[in-house]
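A protein chain is absent from this complex, but the other protein chains hold their places.
When the chains are written out, they are named A and B in that same order, and each has its own residue count from 1.
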Amino acid sequence: MASDSTARRPILALAPRLRGRVVTVLGGILLALVAFWLIENLVREPKQFVLVFLAGITNGSIYALVALGYTLVYGILELINFAHGDVFTWGAMATYTVAVSWIGLDGSQSGLFTFLSLLVALIGAAVFCAALNMTIERVAYRRLRNAPRLAPLITAIGMSFVLQNLIGVIFGFDYKSSNSLLPTGAIFHVGNQAYGWDKLIVLLITVPVLLGLVWLIKATRWGKAMRATAQDRDAARLMGIDVDRAISFAFGLGGALAGIGGFVYFAYFTQARFDLGFRLGLFAFTAAVLGGIGNMAGAALGGYMIGFIENFNSGLDWHTPGPDWTESIVFILLILILVFRPQGLLGEALSTRA
Amino acid sequence: MSDDLLLSARHVRKEFGGLVAVQDVDFEVPRGSITALIGPNGAGKTTFFNMLTGAYKPTSGEIVFDGHEIAGLPQHQITALGIGRTFQNIRLFGTMTSLENTLVGMHCRMHSGVFRSIVRSRLQRREEAEAREKAQALLDYCGLPKRAEDEYARNLAYGDQRRLEVARALATEPKLLLLDEPTAGMNPQETLAFTEFVRKVRDERDLTVLLIEHDMRVVLGVSERVTVLDHGEKIAEGGPTEVTANERVREAYLGTRATG
Partner (left out) sequence: MRQRLLARIPSRPAMVGLIALFVLYPWFYHHVLPQSSQWVPNTSTAFVIIAFTVMGVGLNVVVGYAGLLDLGYVAFYAGGAYAAGWFASQQFGGGLHSPRSWIFGGTVPKGTLGIHLTPWSVILIAAIFAALLGVVIGLPTLRLRGDYLAIVTLGFGEIIPQFVRNGDHVAGFNLTNGSFGLNGIDGLGFGNSVHSALPFLPSNFVEQVDSTWYYWTACVLLLIAIGTSLLLRDSRLGRAWIAIREDEDAAAAMGIPLMQMKTLAYLIGAFFGGAAGALITLQAGATSPQAFSLQVSIFVLCMVILGGMGNVWGVALGGVVLAYVNYQGLFAAGHTFNSVVGTNIDISEYSYLIYGAAIVTFMLFRPEGLLPSARRRHELHEEEELDELIEAQPA
């Protein structure tokens, strides 16, 4: 009769349990080191730290917008829309087209005129990108919904290349830039550097959009249909929800967010290039995963965290790897999350595997 | 009842976030028996199976199989130790033929590595030939028609697909064969034939069988022991007639107090 004491215990059975504890300890040490580094920098150059922190919020807002788009689509289709970063770039290009090419903003017009033009550009970018994203879904992904998982993924990559290079062919492969579009006057000073109005405007656009998104998802019929489809597609269908429409809606919403993100990017940085979406898309995706893919609050949180990481790395001085290494750091972070905590910070524990 | 237990699970528990799918279940399978695991939908039967095969890791508890502690081991190791299974929703490898599907089951019983496979060493060629013979024999044994051998698995008739799943599981040379709702979708004649087949497999291949079943004819017809789960808990255990007469079991299935 086999009893516990005589049961042969394979060595490997120990490994998973021990591993969990080792990981937690190592993670804790890593976080402690990072915290120490931050505090050192804060103490040495507090003004610089504050400025960098504020810059992090600005960049973080853009990442948050794009990350939300990723998470919306992933939540409903379990598909990483590789082309999402390029939809964002199209948003920036659309902004350029409307604001600079068509309307001709160059900083010399009156404040009201600039404001209204930018509003038109914002709406234009959002609508265009929503339509673009929905078209991509309709044309490229819908057919492959029941295909093996590899198929829509590969198609998404192909789509990403198409979008990116289409920009290159239409707009050229160089930077498209403009004069300042947002007012850059200082609101307050930290040390001898200014925190300008343009930074605040980024927040003033992003925060209402995020709040509006929350309302849209929680309170409207469309939002509920989307959430239901994301949870259980078959059950949603049985409840009478038009699943195709719900998915289109998610793509449209994600596209609009990317478009708004693109608008904010161009308005703030006043330049964009065809391959912008690649790097930024990867950052935003890392943000979505960091926060917990499929989780909206997580995407926003992740976005701001990546914004901080990027800016701390380039702005702080004490023992900082430097901007050359930002991409590598973000990628390493992505790998670490996916291997050790795939549910991200706010997601639910996914893995039930041995 | 034999004292030699092939499988012994103690205090096995599985939680998914806040949901407790399996609560503190003790479960034993005597060597050479045919045991049925029954219970209403959502009782936790497939979850329990998945813990036995290593697809899920138990939240707590121990599972001892043939003298090995297997809770938490990776799936392929558990299969190598001797647990084979079929799936509730047929999960064959659709773009491979019946023969190839069965050969896949033999993976852990074959040894040729990269070099031997590339240079086609004598050992490798012999191993392949023997494996193919065994696979063909298994397909015959399980009742698959000859023409199905080279047919893509996804093109087979439903009944043949079920048979192929069993053949594939048998190819792993298991000591314990887990069958998850094997007669789902079968008509009464097919079900009867399958019941006979289960007994034949156990007798001729020196196996132990554990099946999840909904069809009472199969449960009463072939199983020697029955365990009943409801809402993740074991609520009854014993011989088939005694269990099906049990009031609590009837309540679980029918949802009302049995009268008279």
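As a convention for this text, a residue touches a chain if its C-beta (ideal position, glycine included) is under 8 Å from a C-beta of that chain, and two chains touch if they have at least 3 such contacts.
What you see is a predicted model; the values in this text were computed from it and never measured.
In the complete assembly, the contact with the undisplayed chain comes from B:Pro74, out of B:Pro74, B:Pro145, B:Gly221 or B:Gly238. Considering the full assembly, A:Thr155 is the residue among A:Asn41, A:Thr155 or A:Asn313 that touches the omitted chain. Here the missing chain is touched by one residue of A:Leu42, A:Ile103, A:Val120 or A:Leu166, and it is A:Leu166. Not every partner is drawn; the one left out touches subunit B at residues 53-55, 74-77, 79-80, 85, 87, 91-96, 100, 103-110, 112-114, 117-118, 120, 124, 127-128, 131, 152, 154, 168-169, 171-172.
Of the residues in subunit A, those that touch the hidden partner chain are 78-80, 82, 140, 143-144, 147-151, 153-155, 157-162, 164-166, 168-169, 173, 278, 282, 285, 289, 324, 327-328, 331-332, 334-335, 338-339, 342.
Just so we're on the same page, only the chains that are shown with their structure count from here on.
Look at where the CA atoms of subunit A average out and do the same for subunit B: the two points lie 44 Å apart.
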